[in-house]
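Removed: one protein chain of the complex. Kept in place: all other protein chains.
== subunit A ==
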Amino acid sequence: MIDPSAPDFWSGLFQVLLVGTGQTLYMVGVSLLITILVGLPLGIVLVGTEAGGLFESPFGSRRLGRVVNRVLEFIVNLGRSVPFIILMVALIPFTRLVVGTFIGPTAAIVPLAVVAIPFFARMVEIAIKEVDTGLIEAAESLGATRWQIVSKVLVPEALSPMILGLSTTVTSIINFSAMVGTVAGGGLGDVAVRYGYQRYSTIHMVAVIIVIFVIVMVLQGLATLLARRFAHKSRPARAEKILPALRESVITGA
């Protein structure tokens, strides 16, 4: 039991929160980066290898395209369906192989990225499927290569919904980072459990909730802003529907 009236209570709380927030931002930041680097191409390949897609026949082989699509679909579905707590534990040998340990914020990055990649890849897939196939034809008629179609048409045109997808992804990474903390990852989840739960400090608990809420709110606000910036009023009807809904979810913290 921690005594809130102790002279060093507030400075101690501040210290603990600072370290926890730093660790959380580090875990979330690095795993987010990995998620984008892997999830974006994965999502593109997922759409592209579908029948009629841009990479339907990689190296001229329709069969290869189909196999790649099936395998990736399977991996993404697997990654999305296994509960995080199980995934985290199951990944321990892999984490140890990559990082050398399975304890601490750096080790936590591995399961966080593994769970977020398929999630974000799906978001990318959905966003890219929304791009009008007429745009791909227009680029083809201008003599574009497949790579040019991806880099000049698909990704830029899907940017706005992809950013919204990314903000959803980051929220769930933050969510899972707290879960990792309870096992051995550090971060704000660790603070909440060790101080708030095990030592009955309601103040710690409330402080952690506020900090996480602020982080999520700032990130979502940023994403909304960016998404709107890249939408160029192209889909006013949709943006009008999405934005208030997002704002609502930020306020309620959902």
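In this text, contacts are C-beta pairs under 8 Å (C-beta built on N, C-alpha and C of every residue); 3 or more make two chains touch, one makes a residue touch a chain; residues count from 1.
In this section, contacts and distances are computed from a predicted model.
UniProt lists the omitted chain of the complex under the protein name "ATP-binding cassette domain-containing protein" (options: "YeeE/YedE family protein", "NADH-quinone oxidoreductase subunit J", "L-lactate dehydrogenase complex protein LldE" or "ATP-binding cassette domain-containing protein").
Only one of the listed residues, A:11, A:81, A:141 or A:198, touches the absent chain: A:141.
From the options A:62, A:80, A:199 or A:232, the residue with contact to the chain not on display is A:232. By the touch rule set out above, subunit A reaches the unshown chain at residues 132, 134-135, 137-145, 148, 152-153, 156-157, 159-160, 230-236.
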